[in-house]
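All protein chains but one are shown at their positions in the complex.
Each chain carries a letter (A and B) given by its place in the written order, and its residues are counted from 1.
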Amino acid sequence: MKKSALFSILVIVLLIPATLYLGSRLSGHWYYLTSTLIIVEIMIPFFLAFETRRPQARELVTIAVMAAIAAASRAVFAFIPHFKPITAIIMITGIAFGPEAGFLTGAVAAFASNFIFGQGPWTPWQMMAFGIGGFLAGLLFHNRKLTAKPLWNAVILAVYGFFSILLLVGPLLDSCTIFTMGTEITPAFVGTILLSGAPVNVTHGVSCAATMLLFSKPLLEKLERLKTKYGMMEARRDGV
Amino acid sequence: MAHFDIENLTFSYPIGGKESLSGVNLSIEKGEYIVLCGKSGSGKTTLLRHFKSVLTPHGKRSGRILFNGKPLETIGQREQAAKIGFVMQNPDDQIVTDKVWHELAFGLESLGCDQKTMRLRVAEMASYFGIQGWFHRDVASLSGGQKQLLNLASIMAMQPEVLILDEPTSQLDPIAASDFLNTVRKINLELGTTIVITEHRLEDIYHAADRVVVMENGKISAEDTPRKVGALLHRQKSEMFAALPTPVRVFYESGAEGECPLTVREGRNWLTETFRDRPLSVTAPDLEPAAAETEQPALRMKEAWFRYEKESPDVLQGVSFEVPAGSLFAVVGGNGAGKSTMLKAVCGICRIYRGSVEVFGKSLKKYKSDALFHNCLAMLPQDPKSLFVKKTVREELEEMCGDAEKRAAVADVCEITALHESHPYDLSGGEQQRAALAKILLTEPRLLLLDEPTKGLDSFFKQKFAGILKKLQAEGITIVMVSHDVEFCAEYADLVSIFFDGQILTTDTPRRFFGQNSFYTTAANRMSRCVFQNAVTAQDVTALYHINREGRA
């Protein structure tokens, strides 16, 4: 087993429970610090795996391009208020290049765009939320043939995109608010925050679905063309 | 021992099957300055990419490449990375990091240099290339010329023995281009670095070359000193002859004998010598007829003022000019002067805050946006790629117009019929330009705006493009073009204006316009003004030469 994999297991088995225990012991109010530490600890194995693999130039560039497109995509749709295609692009990257690439693209896109919009307590949460979005999409759909009809595939991805934002990415983003602003994490408080975040999450989900519907096929084709024309992202599988 | 030895290299790409290189033999000595020229698709880039293993394309290959006497593939990647520098065409895409200092250090970081070495080398490079002033800047804030200089400096930081440059200045304006090429020349002279360079614009480098290598259809068709290659290409009636610097072309087309001039200075001396103590029967070509006063100009801009932001300086400062219907109107001027902004103001993309724009006699404000861009006005952007949104050229055209016959006609005019099924990004620069032109022609414009249409085109594509423009003009389309390309404007425009400091200064016919300038004019004019007046193209000079020589005889 590789060293990085061993370390990842160590993190998940030891470090996270330890953080939870310490957090709960030292005081009842260290929610933000404890939760953020755990978020960071979950991300460490992903980053470490990437780091120890010493990625090829082409792989690095492709992930960078997708992350930058995702980060810049909001500006392209500036004329439609609240339309955010960023998650959809991250998910499609995950679908094209696998869960790990999806995670990295999401995390890096979030981190990099915060250099423009400002880092804050939300940074790790956004990295995690977008990263997991790309990761799950990759896990479910990478290298998998859905149906023979491209339109149906787009519809499936759109539905998936909508619900994954509503149920996973959106709530993860809202969790940051819960942990930074609450004195006591009661069901009523959590419910209120999630409910007040719902309109944003629904529009986010709808824009993701719309992007999936219209853009998933062309984008996947483009990435495919790049793979065949230049062998982008292929080097790793060849073991070069 | 030669620095590079290419022995009988033959190569073909997996798709297409045709040999891109066939039986190329070339030996390059240490410290040589070699100019490689040839038409687009003659195999120049393919050959250059064989000089470095990581860039070598996939395909079928035979023959050998020796670097310092050893087969290239036996030399480690690390050594190749340091010793063989490669500068590519597009200044933007080559840059990896976001800060100038970081980019300078990129190669050294990759090689795993220690801090001390890196500090010293980066400092050396920044000083040698005059980068200190923008050392801490964001890469995004640099001009194209600065970016390409940065690419060069970043490679030189690794202290390569050989520098390979693949059309490094095709995306730069002429001033930045000659600065860049002078720096390359300086590297060659001061450091003894071997240089292999391909270029479209040979005027700046041809004379400096130790050897010129001409490629045609994947073969080396000529290889000698610049003077001898000039003579050879003229004798062979090669297509490449048209790409040679003006003095060389004028010399051979005049049928003169003796030593061929390579630079404007030599050309000047040659003409002065030839016509010394010899009365001239005709000293100037006929001036073009003054533009007739048309009743309604296609475009009129009056006192137009524009700035990008409230606090920023004015880019257009009272621009006024008129474009007669049916003419090819060229606007020349320096980089960043605001020429492109002026075109955008004509389109309404940039909204002027004072003054007026009239298109075909009607104020821009009175056009509905749909009406303005349909059967009226269209603009070809500087980068034709900005117009491509589909997978094939066919779909690009279909997006614009449902009428198959119209599409076929336009494709025919632009000579892209054979390219219909290609992906727009797989086309060469000239083909992309024509495909983009076809796309905008499908809006059936009567006024066509072109932003730097000759940027990155080689002389053949330029001629072809000029031919298309003439055809369009014959159909009654008015063309306004902004350009750095003085030679192109002198040859093909009906009227030339100069844009400076936010204004259009003068407008005149090419001969009148360039004839009175002494710096900002064509090479033909600069070399002939000691003898003739108002001769602005190579043809003008050649014609005058013939008239006066034959007149004497």
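Definition applied: a residue touches a chain if its C-beta (ideal position, glycine included) is under 8 Å from a C-beta of that chain, and two chains touch if they have at least 3 such contacts.
We adopt the following convention: contacts and distances are computed from a predicted model.
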item	value
Chain left out of the displayed complex - its UniProt protein name, from "Lactate utilization protein C", "Dihydropteroate synthase", "Energy-coupling factor transporter transmembrane protein EcfT" or "Response regulator receiver domain-containing protein"	"Energy-coupling factor transporter transmembrane protein EcfT"
Touch criterion as defined above, residue of B:Ile131, B:Leu149, B:Val162 or B:Ala378 at the omitted chain	B:Ala378
Hidden partner chain, touching residue among A:Pro17, A:Pro121, A:Pro150 or A:Pro199	A:Pro121
Chain not shown: contacting residue from B:Tyr33, B:Phe67, B:Phe86 or B:Phe514	B:Phe86
Contact partner of the left-out chain, one of B:Glu190, B:Glu257, B:Glu311 or B:Asp370	B:Asp370
Residues of chain A in contact with the chain not shown	27, 29-30, 32-33, 47, 50-51, 54-58, 60-65, 67-69, 71-73, 75-77, 79-80, 83, 85, 104, 108-109, 111-113, 115-116, 118-121, 180-184, 186, 188-189, 192, 210-211, 214-215, 218-219, 222-223, 226, 230, 232
Residue ranges of chain B at the interface with the undisplayed chain	52, 54-55, 76-78, 81-82, 85-86, 88, 90, 92-99, 101-102, 105-115, 118-119, 122, 138-140, 151, 154-155, 158, 344, 347, 349, 369-370, 372-374, 377-379, 381, 383, 385-389, 399-400, 425, 439-440, 443, 449
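Heads up, the rule we're going with is that only the chains that are shown with their structure count from here on.
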item	value
Between chain B and chain A, distance of the C-alpha-averaged centres to the nearest whole Å	43
